[in-house]
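In what follows, a single structure is set out as structure tokens and then discussed.
All protein chains but one are shown at their positions in the complex.
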Amino acid sequence: MAGNSFGNLFKVTTFGESHGTAIGGVIDGCPAGIHLDMIAIQNEMSRRKPGQSDIVTQRKEPDTVQFLSGIFEGLTTGTPIGFVIKNANQKSKDYSHIKDVYRPSHADYTYDKKYGVRDYRGGGRSSARETACRVVAGAIAKQLLKGVSIHAFTSSVGKISINQPYQNLDFSKIETNAVRCPDDVIAKKMITEIKNIRKEGDTIGGTVTCVLKNVPVGLGEPVFDKLHAELGKAMLSINAVKGFEYGSGFCGVEMKGSEHNDIFNEDGSTKTNLSGGIQGGISNGEDIYFRVAFKPVATIMQKQKTINSEGQKLEMQGRGRHDPCVVPRAVPIVEAMAALVVADYYLLNKITKL
Amino acid sequence: MAGNSFGNLFKVTTFGESHGTAIGGVIDGCPAGIHLDMIAIQNEMSRRKPGQSDIVTQRKEPDTVQFLSGIFEGLTTGTPIGFVIKNANQKSKDYSHIKDVYRPSHADYTYDKKYGVRDYRGGGRSSARETACRVVAGAIAKQLLKGVSIHAFTSSVGKISINQPYQNLDFSKIETNAVRCPDDVIAKKMITEIKNIRKEGDTIGGTVTCVLKNVPVGLGEPVFDKLHAELGKAMLSINAVKGFEYGSGFCGVEMKGSEHNDIFNEDGSTKTNLSGGIQGGISNGEDIYFRVAFKPVATIMQKQKTINSEGQKLEMQGRGRHDPCVVPRAVPIVEAMAALVVADYYLLNKITKL
Amino acid sequence: MAGNSFGNLFKVTTFGESHGTAIGGVIDGCPAGIHLDMIAIQNEMSRRKPGQSDIVTQRKEPDTVQFLSGIFEGLTTGTPIGFVIKNANQKSKDYSHIKDVYRPSHADYTYDKKYGVRDYRGGGRSSARETACRVVAGAIAKQLLKGVSIHAFTSSVGKISINQPYQNLDFSKIETNAVRCPDDVIAKKMITEIKNIRKEGDTIGGTVTCVLKNVPVGLGEPVFDKLHAELGKAMLSINAVKGFEYGSGFCGVEMKGSEHNDIFNEDGSTKTNLSGGIQGGISNGEDIYFRVAFKPVATIMQKQKTINSEGQKLEMQGRGRHDPCVVPRAVPIVEAMAALVVADYYLLNKITKL
Partner (left out) sequence: MAGNSFGNLFKVTTFGESHGTAIGGVIDGCPAGIHLDMIAIQNEMSRRKPGQSDIVTQRKEPDTVQFLSGIFEGLTTGTPIGFVIKNANQKSKDYSHIKDVYRPSHADYTYDKKYGVRDYRGGGRSSARETACRVVAGAIAKQLLKGVSIHAFTSSVGKISINQPYQNLDFSKIETNAVRCPDDVIAKKMITEIKNIRKEGDTIGGTVTCVLKNVPVGLGEPVFDKLHAELGKAMLSINAVKGFEYGSGFCGVEMKGSEHNDIFNEDGSTKTNLSGGIQGGISNGEDIYFRVAFKPVATIMQKQKTINSEGQKLEMQGRGRHDPCVVPRAVPIVEAMAALVVADYYLLNKITKL
């Protein structure tokens, strides 16, 4: 209700501010008896953590997750899985200069107006640090979804984008470069672009594409909880996201029905997949694919005019170590949220028929 | 949980198949003491109903809503508002030819696989007829939101689109033409396009843009229930929707932070509004605007190859009276879903502070 | 949230006032493919309906349920089941004399204070008429729970109570007398007592005991949603209920652990069952039994002093046809609520393990 839980049956609730003692969460509804691969979980954390390459923020946070409950002798017990991630980087004084300042296109102003009080240290609850908890939960969801593959990758940075369908790409290359783009040539251009942008003290947006293979037929709960509606909400809830499309997406609006319809093969699969693996809100067994738009990071290393909480004009400039482009580190977050949705809907679908 | 409810505090649950006895729903959580304008509600129904113009389906359904509870002497009583809309158009035999047929890019296949049983008459639960109930609930939500204006309109049909910012448009023109486009010149082109498409026995997609003015500051529940995340889910849950973007949307990904940031005025308003009226998932008082992508209707009046539930190949052709373009009738549905989200979040925000 | 829904996965939402057009509801989450016995559903309705015997209210309401959706060719389709029950007995003028009067120990005062507006005709939403919808939903839940038997019966009326353990009773006798007590001798005394009370223009309380057999092991969701906690809430939500106990109940508080503990047989069953079939909030396969306390009906045919909404003193007297004792008609309601809880928890338990 208050917005810090996600999921129906496989449900994660998160807590924590960027510069508080710790962030963490509770995963309730994870089925019992799943053998958890702890190294795989930590690997997902490492894909998201700061300081992992020279094109992301150089903050140093180990981002080690500690599980407190719900796991016994390596197995999930069906009881809630509590976890915490300590905040290594609690330098409150770094943020004293923005205590009363509303940073442009950040959440400072809206949090202040909504809550009347705000942890002003580094974004507090509105910081993307919170997404580390999503990655923990998503990593467990992935382990529940045996057989389903989930691959997200950077499909564009600014105006540089992959120009071929995802079917041509080799997903094993995603983790071979810092920008997480499976097209080597484009990846290099993206990395150069990000470095140039950073030199300008500026930031840039981008898109992440995600492809899910082998999702069972039947997931999705019409009419309001269609599978793509929940995926859309999941993605739009990630910091800096401005748009979501699946299957033919916004391109589909220019097409005719005779072009857009996916004709069946005799086995129920389809010859084309403009539907994006979902029909009537329910997965049909084809690949599910979607694209997520990320705006440029609001914190820039240039002087900006702004106001403080008294409505006084002032000038400010970003300090510290920020991402010039959020997309490379967003890739594992997109995957995590996708895994959470699919795991939840997989469980929901178990009671559709007896 | 099973997908037929929307909202947290202002919550609508719908039921009904396109060719059953009736569709209807329950609105629970509508505050007591609201004087309901019944004519305004029925007017919204008329904006959605079939047969309203020569560019939509020519089916005749009066779509009269009957309220059964929760309203007494013109006022909401705080108890659940039950309502039904009778199905005038119950000609089951019209649909016998598709009993075992999976229509391409419809939900026939997925419903059959998910539920093992299916009301095959005209789409059953997957029919867009269900959205009539959303319009009823949305019309009540609008009356709760005094002072907030919600205007949706057709911003593109196929490749024909409005080429000016919404700020230049006169929303009072939306209802003056059949396609619900406030740009007269473009509207005519759209209408011609839809008529041509229909002559081909084909269908076409389009986009709806929605603008909300005077939404109070502070609506939205971070981190998972950000205002735009819920708006996105609401829109993606409408039949035929393939994408959602708000504020700068997919265009924003090509921008730099220095271009994209919305600089504050001294009163807390912003000079630009690429944020789309929402920052950190919370409304900031600026206009909220978003765009929704609709695919072309799957039912076309051309022969298509498909299969039946036995996996046998066959040929089929759409019959009856269908929309060549769903967008004009989708406009009130988009508004209704927007109103439901904002009303719900308006109530949620009432308990943020004591 | 607003209180008119019950259940997690098998969820019923009800609407309707006693003297509005109709009452009804939506059952969402009923699994697909269940063949519904419509006669069995109507039979449950008849067990609850007014006028069924000479010890209950003589109002005449046919209480015929009409299903509007979610059932096709006799099977549940997995889509929401909408239903309505028309109000035959809409004589609004009968209630004009209580328009502004707060009847003692009714909900008139609290509804007025809470909502500021109230449908004063016959109790409106606070009338026990609403429980007819629970019986519809419960009758469907019973059909989902093949193999589980649910038997409620009148275990006391005023000071007259069954003095033997339920194991000695023949449940097939419950429906053989008007008071629904399986002990013939006690039943006669109860009926006489109720008739005497009615002659006095008074009312009397009583208890209903409910026994569930063959509930599968494993139902219940610790720690907050323990099976008996949800059963307790379900019962306490029925009009006029003042208490709930299961297993040893309030008697258990006087016992020692060495007396109270249920010793295991080798097959996991227990020699005694003071636990009432639930341990740690989870069913253990033994009989689940509980007892529900109903207060005397507040409407009496005697003069009472009271006040109106202006705080003025006045005298009033119940009119019309009311139950002198609510317990006989409460028996099917108790069963319905028990069935709803067990069906819901049966579905919930399906995702405890993969």
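Think of it as A, B and C in the order they're written, each chain with its own count starting at 1.
We take it that a contact is a pair of C-beta atoms (placed from the backbone, for glycine too) under 8 Å apart; a residue touches a chain by one contact, two chains touch by 3 or more.
Bear in mind that the values here come from a model prediction, so they are computed numbers and not experimental data.
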item: Neighbouring displayed chains - absent chain, whole complex; value: A, B, C
item: Residue among C:N4, C:T76 or C:N177 touching the omitted chain; value: C:N4
item: Residue of C:R59, C:K173 or C:K295 touching the missing chain in the full complex; value: C:K295
item: Residue, one of A:R103, A:R118 or A:R180, that touches the chain absent here; value: A:R118
item: Per the touch definition above, residue among C:R59, C:K173, C:K188 or C:H260 touching the missing chain; value: C:H260
item: Residue numbers in chain A that touch the chain omitted from display; value: 1-5, 8-9, 11, 13-17, 20-26, 28-29, 32-33, 66-70, 72, 75-82, 84, 114-119, 124-125
item: Residues belonging to chain B that touch the chain removed from view; value: 1, 9, 29, 31-34, 78-79, 144, 222, 347, 350-354
item: Touch residues of chain C, complete complex, unshown partner; value: 1-6, 8-9, 14, 102, 104-107, 109-111, 113-116, 125-126, 130, 156, 158-159, 197, 200, 202-207, 217-218, 220-226, 228-230, 232-234, 236-237, 242-250, 252-268, 270, 274-276, 278-284, 293-300, 302, 304-307, 311-313, 348-349, 352-353
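One rule holds for everything that comes next: only the chains that are shown with their structure count from here on.
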item: Chain ID, smallest distance between chain and overall C-alpha centroids; value: B
item: Rounded Å distance between chain A and chain C, as computed from the means of their C-alpha atoms; value: 46
item: Averaged-CA centre spacing for the pair chain B and chain A, given as whole angstrom; value: 26
item: Interface hub residues of chain A, defined as touching at least two other chains; value: 1, 9, 222, 352-353
